[in-house]
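Just one protein chain is left out here, and the rest sit where they should.
Moving on to chain A:
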Amino acid sequence: RTHFLSLSLQAKMSRPVQARRLEGTDKNIWVEFVKLAATYSKVNLGQGFPDFPPPDFLKESFVRALSGENYMLHQYTRAFGHPPLVKILAQFFGKLLGRDLDPMTNVMVTVGAYQALFCCFQALVDKGDEVIIIEPFFDCYEPMVKMAGGTPVFVPLRLKAPKDGKLMSSADWQLDPAELASKFSERTKAIVLNSPNNPLGKVFSREELELIADLCVKHDVLCISDEVYEWLVYDGKEHIRIASLRGMWDRTVTIGSAGKTFSATGWKVGWTVGPNRLLQHLRTVHQNSVYHCATIAQEAVAQGFQRELELYGKPDSYFVQLPKELQQKRDWLVQSLDAVGMKPIIPEGTYFLVADISKFKSDVPDVPDSDEPYDSRFAKWMVKNKGLAAIPLSAFYSGAHKNSYNHFIRFCFAKEEATLKAANDILQKWEREKTSP
């Protein structure tokens, strides 16, 4: 039958069925590494989620919402965000930003921070626009920019050698101001900022943020600020919101996550905060892509924030308790790694920690001409042979730069004490086996 087809139909059938916007976006590190962890790992410090539960008050809010008299919580709520949630977010973030926020126009709820990022790129990045991405970066930024037809422009955080005898800190990873400035062109539409930074745990200082802000204002560039780990800062460091810097409110969309804030990543509730002039376009994307977010989780998160507003700054606040607990876990993991010779980079924030595995390279010989970065092969070997799952740092670099720092792996320490002890046991045993003849 095919020889009776018209030329135009033959041409159609020989074209790929999928849209061109998917080009270069199909590979995804998580699909592979999550599968490996599920198959082989005894201790999973790979994908970023807590293995401890959300706080009791949050779980109680959820149960109250779903079993209450108001069964209408099982139906659609307001598309741009459940009214109780946007109201409390406007109040809470208004306080933090020192600004009066309108819940209806300055806040939009999304399906996780992930969908907030998607809305930003789709709403604001057109074909031909450049978007600056700081490496290493949460891996979805690059494919999202590409899917929006934009061109990612990368600028690295560079590791400055720490003082003799000291362990590395995420603060040692810095932007070169001249290099950063050189990345801004007339085609630059936006810069993506992630502070606290995944994977390094870097918490950008006021000076560093002012450097970025000055360039944004000078070049009239937007800032997409991914602040999902905003509460996870250690050693008394302060998380500074770039939207609060001079000239930045009007050009910044700030993104947050209930998953990270309340240790409930499976709820997929996120939000954007920003000027109506930008949020109106996010709303257009949202109403033409998912339209509504699930109601009950929004109701529960609203109650969670209500409690936190009342306890703000007090010792019982979850936003005080959680970083305290995580700092302890961070320190345990730092000790475990340091004890066996994996060199940890002490994170100032987030629940991730990156470590230099050079001392263990003899276990995984180099394969010259391999397409796969060394750390990726190392991480795969480690989960299969030692049962310990982690993510290679190269996963957080663009294709061209995957070998910039290819002897580091990322661990997630938002884990129960028992999990971290089990990780310690694996590391200890591994080191003993290495050094014995």
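In this text, a contact is a pair of C-beta atoms (placed from the backbone, for glycine too) under 8 Å apart; a residue touches a chain by one contact, two chains touch by 3 or more; residues count from 1.
Please note the rule applied: contacts and distances are computed from a predicted model.
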| item | value |
| --- | --- |
| Among "Protein transport protein Sec24C", "Kynurenine--oxoglutarate transaminase 3", "pyruvate dehydrogenase (acetyl-transferring)" or "Protein SEC13 homolog", UniProt-listed name of the chain not shown | "Kynurenine--oxoglutarate transaminase 3" |
| Of A:157, A:255, A:293 or A:353, the residue in touch with the unshown chain | A:293 |
| Contact with the hidden chain (one of A:277, A:361 or A:384) | A:277 |
| Touch list for chain A against the chain that is not drawn | 6, 8-9, 11-13, 17-22, 25-26, 28, 30-31, 34, 47, 49-54, 59, 62-63, 66-67, 71-79, 111-112, 114-115, 118, 122-127, 140, 143-144, 147-148, 189, 220, 222, 250-251, 263-268, 277-278, 280-281, 283-285, 287-297 |
